[in-house]
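In this view, the complex is presented without one of its protein chains, the others remaining in place.
Let's turn to subunit A:
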Amino acid sequence: MSLSQNVILLNPTNQLTGLYTTIRDKSTSRADFIFYSDRIIRLLVEKGLDLLPVEPHSVTTPTGQAFTGVRFQGHICGVSIMRAGESMEQGLRDCCRSVRIGKILIQRDEETAMPKLFYDKLPEDIADRYVFLLDPMLATGGSALMAVEVLKSRGVPEERIIFLNIVSTPEGIQKFTDKFPRVRIVSGCIDEGLDESNFVRPGLGDFGDRYYCI
């Protein structure tokens, strides 16, 4: 599968493979699951932040010398898709001080079996911000696509949305790039695909359950 240039993957180092091995293992304890997931989330956030624009900036160092570097441009905010996406908030906060974070709750409608928006709370000036959309799993893409719709309806242009996820599927990515080609997806790993019950193969189970409950 050839990837759109708007799909960015983490470098597949041994360390990363090892982190994934732990969180995929069903015998991993919740404490370890959280520790290792948090590591991957941190790497995703750093990778995502690298997509933000900067401008040249000169400073004077403590030894009185001039140093020309860069300065971060533009405001950002995070939007987590409840509940699993909330697990990624701390990773974002660890890299962006006092970042504003919005929430979106999307659930499957029992009658139509389609995703339905139940709740959202977003920063008022979200249209002026870069948005980090947080959801650890991009499986069918149903809820994430709906979340992007919500963001677009609040005036956020597609090219200012960066979707961070830990595991994605070729199907989910395909739907995204077809529908929102300018949204950038930062993913830690693209899995084999979906099975007949729409579970990710090999996947890691229900992320929210493993991070918060089991």
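One rule holds for everything that comes next: a contact is a pair of C-beta atoms (placed from the backbone, for glycine too) under 8 Å apart; a residue touches a chain by one contact, two chains touch by 3 or more; residues count from 1.
As a working rule, contacts and distances are computed from a predicted model.
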item: Per UniProt record, name of the chain withheld from view ["Uridine kinase", "Thioredoxin", "Large ribosomal subunit protein uL15m" or "Elongator complex protein 5"]; value: "Uridine kinase"
item: Touch list for subunit A against the chain that is not drawn; value: 13-15, 17-22, 24-27, 32, 35-36, 38-39, 42-43, 46, 49-50, 52-54, 57, 59-65, 67, 69-72, 94-95, 97, 195, 199-206, 210
